[in-house]
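Let me begin by handing over the structure; questions about it come next.
Every protein chain but one is kept in place in this view of the complex.
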Amino acid sequence: MSFGAVDAKADAMQPAAAHSPQPAPSKRLVWAMPLIPALLFLTIFFIYPVADLLLLSFTNKSGAFDLEQYRAVYSSKVYIDVLLITLKIALMIVAFCLILGYPVAYLLANAAPKTRARLVIWVLMPFWTSFLVRAFAWMILLGNNGPITKAVNIFGPEPPIKLIYNLTGVMIGTVQALLPLAILVMMAAMQNIDANLTRAASTMGARGGQAFWRIYFPLSFPGVAAAGLLTFITAMGFFITPALLGGPRETMIAQIILVQVQELLNWRFAGALSLLLLALSFVVFLLYDRATGLSSQAQSTQPGRVQRPPGRLAATWSASLLAILGWLGSASDAAMKALEAVFPRRNDRPGRRGPGLLQIAVGMVLVFLVAPALIVVPVSFTSGSFIAFPPVGFSLRWYETYLGSPVWVAATLVSFLVALVTGLLATILGGAAAFVFIRHEFFGKRMLVALFIAPLVIPRIIIAVAMFYLFAKLGLIGSLWGLIIGHTVLALPFVVVTVMSVLKSYDERYDHAALTLGATPLRTLRHVTLPLIKPAIIAAFLFSFVTSFDELTVALFISAGTVTTLPKMMWSDLILQMNPTLAAVSAVILIIATVIVLAAEAIKRRASYE
Amino acid sequence: MADLARPAHFQSETAPGESRATSASIKLDIRGVTKRYGAVTAIDDVSLSVGDGEFLTLLGPSGSGKTTLLTAVVGLTAPDRGEVWIDGALATYAPPYKRDIGMVFQNYALFPHLSVFENIAFPLRMRHRDAATIRRQVSRVLDIVELGHTADRLPRQLSGGQQQRIALARCMVYQPSIIVMDEPLGALDKRLRDSMQVEIKRLHSQFGITILYVTHDQEEALALSDRICLMRDGAIEQLGTPHELYFRPRTIFAANFIGDSNIFEGIVRSSSGDVVAIETEGGLTLHARPGTQRVNAGDHIQLTIRPEHMQIVPAGDLAANQISCHVESVLFAGSLMKVFCRTDRGLAIQANLIASRQELRSGTPVQLGWSAEDVVLLQGERR
Partner (left out) sequence: MSCLVSPPTRRAFLAAAGGVGSLAAFPISTGWAQTNQRLTVADAGGEITRANETTLYEPFRKESGIAVTVIAREHEPISQVKALVESKSFIWDVVALTAQQAMTLDAEGLLDPLDWNDPHMNELIPAAKAPNWMAHSTYAAVMGYRKDKYGANGPQSWADFWNVQKFPGRRSLRKSPIETLEMALMADGVPIDKIYPIDMDRAFASLDKIKKHIHVWWTGGAQSTQLLQSGEVDMIPIWSARLQTIIDAGAPAVTVWNQGIYAADGWGIPKGTPRAPAARRMIQYFARPDRQAARATLLGNGPSNLKAFDNIPADRAKLLPTFPDNLNKMLANDDGWWFKNREKAIERFNAWLIS
């Protein structure tokens, strides 16, 4: 397996004895090998079945080619409007995630390892509570009788502030859900940034703002770009949280598609809408990729390679980008100066300084992240039958309901197992593909990257239905492998984008050094590359794990009810009312996950002492 | 492919008498290597051989192809054409980890997640040496670079100079037959660079390693090398000892790239015995000794004179070449004064003089003189 550090041609050692002149070996496609498994996997389990279903949209009832579904889309303004609303909401989510997530990622990336490990646990908190439970927690927190709304409205704004069942509610719910993703992706990229560079910039006379915007920010940009892409694509597919926390205008296209598939059995129309969503996402992706260079090859890939001079458009673009960054630098320097004038920095007491603005901001974001989890834990101890805050009485009855039930416990175990295998499979397949994407330039690469991201764009219900037909033929319905394969398809985008973002800023000279020092490509990967991009690998694994752990739609279809996962149990338990069992489940998962993370950290620390 | 049949050949431009590796002790032989990236030709049909124990420097401006050549030697890029022979074995397409070459990288490329000890132990572990051997050999090279006390630190806890020495130690520990260094001192400040140069030179002579060195710093190249290979636009401009390159540059590019030069263009007017008279732009008549070079009256010619060969001469001195001019400005560099002069007809001339107590003010008229031997006749522009 060549991971691209060496030209594939170099793989075959010429026998020293053979002095006969040897022509350069023909250009074999060995370098593309790591991409093949993931590509095959996606082709078989995603492209083939989904394309089959989506292409129905070009036919009429008798199966002949017909654009009637597309005419139907255009005959009503509502679908295009909803598409635009979806786009607007997704972009807003991205903006909030990046703005709120960046300082947290920055602080975490630059913190001491111990502090970082401790803080990451808080960032991960939203991952461990099911999206359903989180939505209900927000309903309690932000509801009319909720503590937050009450606290805000104590000051008597008129009319009273409404934090939920409108755009605000959607933003709060979705941003909290996606923020950990954004933070971890950015953090993984930032951990690769050489802190000396910013320090060097400040010795060259750059004030903090200039050093940050001109040096640190551009270096962290691949991470920001990847985080933006992942949050955007995920947000485009959201509908449950916006439906639960939004108002009438917060209708997402995925919701409409879901109704078409599930209630109206109108798959051809759903296919047309999905293809429109796919096309819109693809256009956004291309523009985005052009602007951020996410999928382009890393700078340092080929030693001694002459950089192709950038095109005029790119040059103008990067020049204006530099100008903007410079302006941002001066602006923030000026702002800091003004701030210092108002609040003089205490230079009289060197040593421990109080928390700075950054720390306070990050603290607030962390509180925001863990708020739903914080409400779920007390609620789970209620002796009443409702989830309500403050909880009524104290009892362990909901824990008894959960832990005393073999079905609940078995579902939990199944979910952990499926998530674990999904995490490993997606990380290996997607990680290898990301290497090829970043280290080689080839025709159609952008299309392939888009293809790997597509499972996030296509509504899950479409994927679930499409997979069902294929899996029925393969005998995978109701099997754990069917579930794992389905979840791996959904998890691949997270892995590919996360690993790509980190590889992009990875200094390939480490690999070259290892190779010249006698390490084979495989050992280079194992002893140098992987340890150095570990934060990204771990993040990618976590995303895959959580994607599977919290997945409902595909599980409902593929498991066909015979394999019960935790989200499915929770979903069916929600039939009549939101009862505190779900809170107890969430609290237990929260504790298990946190203990696992802490234990992993402790083991790592002990290992590093030995 | 036809030239592959020929035995190891050397740069065709190599003049007789220039030092070169003898074929009996050739460590590294580069034959007609070409590498293109798209439309850009990074190196074009380059041939070069390096002798056992030799210190050869690839010198040239950035983009001249020296790093590409280096990576072809190491095996990080495969050439489009040509061959690389190491120790008499064809290695053009051998992967780097089978080449037994050590490489010191520009920013050292010390593995940030490994301690100093583990960094140095890395090549030994890749060669499956046993633990005791690893411990012994690592501490031996740590002692050589005098950094035994840093074994447990991480690279980022070291200063730039220390990192540089660890990178060297990591290369030396497995005793590769060739060490290539890619601008290894580029990131260091001047003082550190000077002392590291001494160190590298010491290690080279002490262990007799063959070193292929890349730099764009001509002083560094002159100070360290047995031979210098001056590169330009993907091809070799001139190959020779530092002395040859400095005193006998063959092209304007070589003259300009190494040291300061006064360059003139002119027409050969007459030749009497071994001295020729050349009339230059700006109306000067200069005398030169072309030596083995053949020049004829009427030839257009370029020539260079090193500023340090110029002296202030009293009126009526007998030096072969003399011109009067006035001082425009003076750069005082301690042991040296760089005096920038101009003739009445506007020709600029630089003279580097041993600093003396006597100050030269701008506007002072001076008479500069130099001998005919110091005038170097250049070949016309290549291509």
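To keep things simple, chains are lettered A and B as they appear, and every chain counts its residues starting from 1.
Assume a residue touches a chain if its C-beta (ideal position, glycine included) is under 8 Å from a C-beta of that chain, and two chains touch if they have at least 3 such contacts.
Model, not experiment: these values are computed from the prediction.
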item	value
Displayed chains contacted by the hidden chain, counting the whole assembly	A
Per the touch definition above, residue among A:69, A:210, A:251 or A:380 touching the missing chain	A:251
Which residue of A:477, A:519 or A:539 touches the chain not shown here	A:477
Residue ranges of chain A at the interface with the undisplayed chain	76-78, 81-82, 85, 136, 139-140, 143-145, 165, 243-244, 247-249, 251, 256, 259, 261-267, 384-388, 401, 405-408, 410-411, 413-414, 417, 421, 461, 465, 468-469, 472-473, 475-482, 484, 553, 556-557, 560-564, 568, 571-579, 581
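We take it that only the chains that are shown with their structure count from here on.
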item	value
Length of the line joining the C-alpha centres of chain A and chain B, rounded to whole Å	51
Residues on chain A engaged by chain B in the complex (per definition of touch)	5-7, 9-14, 16, 18-19, 21-25, 196, 302-306, 308, 507, 509-510, 512-521, 523, 527-528, 531-532
Complex interface listing, chain B residues touching chain A	1, 4-5, 37-38, 40, 42, 63, 65, 67-71, 74-81, 83, 89-99, 101-103, 105-107, 109-113, 122-123, 126-127, 156, 170-171, 174
